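For this depiction, one protein chain was excluded, whereas all remaining protein chains were kept in their positions.
All chains are identified by letter, namely A and B, in their written order; residue positions are counted from 1 within each chain.
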Amino acid sequence: MKAITSFEQLEGYRERVKAAQKKDLPSVLICFGTGCQANGAVAVAEAFREEIERKGLKVDVNVGFKTTGCHGYCENGPLVVLRPKDVLYLKVKPKDVPEIVEKSLVGSEIIEKLVYKDVNTGESVAQYHEIPFYKYQKRIALRNIGNVDPRSIDDYLLCDGYKGLARALTMRPEDIVSEVEKSGLRGRGGGGFPTGTKWRSCRAVDSDVRYVMCNGDEGDPGAFMDRSIMEGDPHSVIEGMIIGGYAVGAKQGYIYVRDEYPLAVKNLQAALADARAMGFLGENILGSDFSFDIRISRGGGAFVCGESSALMRSLEGKVGEPRAKYIRSVEKGLYDKPSVLNNVETWNNIPVIIRNGADWYASFGTRGSKGTKVFSLVGKVNNTGLVEVPMGISIRELVEKIGGGVLNGKKFKAVQTGGPSGGCIPDSEADLPVDFDSLTQAGSMMGSGGIIVMDENTCMVDVAKYFIGFLVEESCGKCTPCRDGLPRMHRILSDITEGRGREEDIETLTELCDVLTCAALCGLGSSAANPVLSTVRYFRDEYEAHIRDGKCPAGVCKSLITYSIDAAACTGCTLCAKKCPQQCITGERKGAHVIDASACIKCGVCKDVCNFDAVRVE
Amino acid sequence: MGANVQKNKIDVKKIDRIIKGYDKSEESLLAILQDFQRAFQYVPEEGMKRLSRAMGVPESKIYAMGTFYKALSLKPRGKHTCKVCMGTACHLKGAGQILETIERELKVKRNSTTEDGLFTVESVNCVGACAMAPVVVVDESYAGHVRQSKVMDILDKYK
Partner (left out) sequence: MEKITIIIDGKQVEAVKDQPVLMAARENGIDIPALCHHPELESSGGSCRVCLVEAVQGGRSRIVTSCNYPVRAGLEVNTSTDQVMKIRKGVLELLLCRVPDSEVVRGLASKYGIDEPRFFKDEGENNRYKCIACSLCTQVCEDVVGVSAISMQNRGVEKAPGTPFHKDSQACIGCGACAYACPTGAISMKDSKGVRTIWGRKFKMAACSVCGKPYIPQAQVDWIVKTTGKDRAFFDKCPDHR
């Protein structure tokens, strides 16, 4: 491939790629996201390839065939989309493939058993974009994901890829910054700092060398949108970074990717190589004076490296410890040079903002939070996966309309947002619009966009303990409050969940929270109080039930619950008795079984295997 | 550490080959250590020492990195690594009970290796596959919607 050295050449190349595509070609898109691969997408793709060949249909001539990035609806993978009919098949197995090819690809029949069925109404929907999970979404950040093969730069070009870059290079750098400012884009990684402002501050610092960086160290448990973007649409991130590099005057960019995301690393590496070969990276990009390149750095499995100053230390090849941020990284960042660090989703939005203009972008969302946001809707909800909606949609809409309500018809209790830095928002506040400021006001935060749905069987004290336990493990150990305070908070929470809670515990926890918030060195410690404070604020009665009555109302905390078998529901199938590791369940075949509570270790195996919902937890 | 874990004889040439593949820059240190981890299933002391000499970076600094980053293990691991995801979604859907089951059945504590050296069992903080919660990852293969009563079937395949 010869490098492209002018805008005309780029458009000429794009036209040639377009012409080579047959427009109404029936095509099969198979999701190759991590979720679908885990559910067997590779075997399904193989089956399609074989079947298409066996039938004498030729791939790329009369049938298109493509493996794509994540469609987001991971719950139901492997996902297969048929174009141009826009039919979505769920949970496809290799044995379904011949039927799909015969009936739906060659013919035009819909295979009923493979289409989406609404859990609540039972109604089936075959059209991809009509499924409630997709219908209410507005996909800007996820614009290409599921449509393009992440390993194909041509695919990206077909979706107007690198048009934003071409436009940017005709603009003055300061005008790009103004455009980004005008769009109202705020950092998608957590804090929600206005992106344009950050760029402007970086430009304002006098220096020969500047850096741009992409934070792909997505560490918030329960969030995976950055993974999906890096895996499914790597060029969008790269294009955004090139534009950013041009705007702030950087020649070198870095992408810091979590070690836990091997596919993201692979796809980004391939995309960088292609972009370099085509002349989008390197010297004199598209014939301009601007030269820029990007390096990938793999993280080392440390949550704290998602914090900006720790990330930069890690990039420099050091231990990822944060530093005081009294001097901001736009002044002194990587190698003490002015640096811009934005997260994956932020960078991914830049090319479309430049291509379509700030006004277009700002027409979505709310006054203070413009545009759309990708959320990972997970936990106890029917439709889990990645959803992108305009800012300002309510939590309830997200959970009920898109998520299809709480799993198994249980009662909705709360959502947790913002990972370990965020908090829980209860049912009573669920009409709150989801945007940066509303979530912060409610004692949580946007974070990177994980929305974890909790139901009546979720214990909020256990949730607080979970997050504090997470942070104990991830604390870097540099500052006293975080290193020595979190284990003490964890001990108190453990005491409460294990029946040793004391009346003054809530007060003591709040005091420790105060020390963490005011005195911790970095964001990991200073926001660590949120999971505790928000659950105390909205679910104080649950804490009190543990402390005063020795009860876990949600039936989660092991020390405070007992397992028993409902004799009326038990059919005497003996399965639980067989599986019990303690062998403490007895009963005749076809007779009600009984658990010997004195030997029971509350492992939960009996409840898991029971097909008749006869095991009770109280 | 399991008694039967074979201390692989460390191939010094392999170490040097990995180091040679990178720029002589501190920026490469973490990547090289990760390559050691992949090549040897852990980061051998000899590797850190040779890296120190090759890069002119003090041993103490390389050792500090080795002990800080969780992706690096300074002790040999088992033949297979079984990671139980402890992300929020997995936690809510019973990941704790799944991990306990594995610990009980394999007679091993989390973040250690079975007596026969076959499995290293680790709890990890979110592998980013939340929609399939709860998730268990054996080597590079993801299993989603894992049930407590079925998790041993997954591991049995590696025995």
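Note that in this section contacts are C-beta pairs under 8 Å (C-beta built on N, C-alpha and C of every residue); 3 or more make two chains touch, one makes a residue touch a chain.
The shown structure was predicted, so the numbers you read here are calculated from the model rather than taken from an experiment.
Q: For the chain left out of this view, which of A:140, A:237 or A:512 touches it?
A: Only one listed residue reaches the unshown chain, and that is A:512.
Q: Check each of B:42, B:68, B:119 or B:142 against the chain that is not shown and name the one that touches it.
A: Looking across B:42, B:68, B:119 or B:142, the contact with the absent chain belongs to B:68.
Q: Among A:177, A:479 or A:506, choose the residue that contacts the chain missing from this document, as touch is defined above.
A: Residue touching the chain left out of view: A:479.
Q: Applying the definition given at the start, please give the residues of chain A touching the unseen chain.
A: 302, 319, 323-324, 326-327, 472-481, 483-485, 487-488, 491, 508, 511-512, 514-515, 518-521
Q: Which chain B residues would touch the chain omitted from the figure, given the whole complex?
A: Touching the chain left out of view, chain B contributes residues 45, 48, 58-64, 67-68.
The rule we apply is simple: only the chains that are shown with their structure count from here on.
Q: Quick check on the complex: what are the chain A residues that touch chain B?
A: Touching chain B from chain A are residues 34-35, 37-39, 73-75, 218-224, 227, 258-262, 295, 297-303, 314-320, 376, 378-380, 384-386, 416, 419, 450, 452, 454, 458, 466-467, 470, 473-474, 476, 579, 581, 603-605, 608-609.
Q: Where on chain B does chain A make contact in their complex?
A: 25-31, 33-34, 61, 64-65, 68-72, 86-89, 91-94, 97, 100-101, 104-105, 124-133, 135, 140-144, 147-149
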